[in-house]
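Just below is one structure, and these are the notes that go with it.
Here the complex is missing a single protein chain, while all its other protein chains stay put.
Now for chain A:
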Amino acid sequence: MAQAGHPEAAARFAADDARAHWHDQALWFVRLKRDRQARALPEWEALRACAEKIKAHTASRLADYLEEFERNATAAGAVVHWARDAEEHNRIVHGILAARGVTRLVKSKSMLTEECELNPYLEARGIEVVDTDLGERIVQLAHERPSHIVLPAIHKKKEEIGVLFHEQLGTAAGASDPAYLTEAARGHLREKFLAAQAGLTGVNFAVAETGGVVVCTNEGNADMGTSLPPIHIACMGVEKLVPRLADLGVFTRLLARSATGQPVTTYTSHFHGPMAGGELHVVVVDNGRSALLAAPPHRRALSCIRCGACMNTCPVFRRSGGYSYGAVIPGPIGSILSPARDPARHATLPFASSLCGSCSDVCPVRIDLHHQLLAWRGELVAQGRLPAGKRLAMKLASFVFRHPALYRLGGRVGRFLLRHLPRALLYGRWNAWGRQRELPPAPKKSFRELYGRDDG
């Protein structure tokens, strides 16, 4: 498939300067909330280090822990299904629903089912699928996809949601108050919950020791969807497992603080078997995860707990928007996961980073995100996937760096031109660095010249 082209998509997003700025600020606000929560705990860094090791330990014995999970989940009354890929996952979910005559399904947020494109699969087979997380419902009504894994509708303004709800839910024309719109969605979705025959959720954590699955939400939508209809289907990637119940003590302290800057999600629900008279199905999905685990440079990306902190802090994500990544999981973690699936299609993503390292600093499981992005660049260059212009520029730079005299000359010429070239020429189409920013004032002397002086 053709390259997704992050630079082009990002340029389209950034063209609306006011909107790009607003998006940037909205996410930075979440990042600051995260910082306040992290600083409130003296053991924060120790928690991150521990979470990283629990994930590495689990990954090293994942098959054993999955078998233990299956044994205990089955003993608690759940039915465990295994899916090698997205197609098999969708077939299993549809099979469960079809065999029970279910035509009305309510869903809470699951990035895995987005990855598997479950909704269109079920809809094409006559099942009404209602996303019940408010942000997900908004993008579903707008026939869009989530632009962020935790804040699916972060790209939309309240006025746009007001128009959408006016057209689809009959709210007052021109109304855009978030409380009013949320109340309308509550009424609309409560009807869907009451009428649903089955509920589907993602899984935040699965516990080998107890056979339980844990789902975290703020809205309570997963809880509405699993306590009214009798059938609960929980879909999880193999990497969601933790060995012991006690490990949840570490991860529940990290997840919401990192994601939205709350001390914990409003609801942290633990399911061991179905409700009385009901059914619980757990679908365990590989879909490329075992391949990622087998690739040493990118193995640690499998530790991701989908908090979205790397997106909120990323200067590129904040200014280019989730859609510019052309992938279900955007941002720094998505830029590692996506090329692993399809390097040709996602070859531009590892370059959508300043390598500032902020993503690695906030990651609650300490994935070395910016190192992995750099590693990906090397792999993509080796695969010959760099555009010709960039290849040439890199060759030129490499040549200059190997010839100190040429490097010094280049610096002098550059500093002279920056000071004396007319603006029209300096900020011409050729200069990508001058497009959305002022170039820095050129100093008279280079660092090398200053450093070399005896009195310097």
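One rule holds in what follows: contacts are C-beta pairs under 8 Å (C-beta built on N, C-alpha and C of every residue); 3 or more make two chains touch, one makes a residue touch a chain; residues count from 1.
Just so we're on the same page, contacts and distances are computed from a predicted model.
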Chain not displayed: protein name in its UniProt record ("LUD domain-containing protein", "ABC transporter permease", "Putative glutamine amidotransferase domain-containing protein" or "Thiolase domain-containing protein"): "LUD domain-containing protein"
Candidate in contact with the missing chain, chosen from A:Ala10, A:Ala38, A:Ile138 or A:Val328: A:Ile138
Residue of A:Ala99, A:Ala294 or A:Ala424 in touch with the missing chain, whole complex considered: A:Ala294
Chain not shown: contacting residue from A:Pro152, A:Gly308 or A:Pro364: A:Pro152
Sole contact to the chain not displayed, among A:Gln140, A:Thr260 or A:Gln372: A:Thr260
Contacting the left-out chain in the complete assembly, out of A:Ala14, A:Ala38 or A:Ala83: A:Ala83
Interface residues of chain A (partner: the chain not displayed): 26, 29-30, 41-43, 46-47, 49-50, 53-54, 56-57, 59-63, 66-67, 75-77, 82-84, 88, 132-135, 138, 151-154, 157-158, 161, 178-179, 181-183, 185-186, 189-190, 193-194, 210, 212, 218-221, 223-224, 226-228, 238, 243, 245-250, 252-253, 260, 262-273, 275, 277, 284, 286, 290-291, 293-294, 299
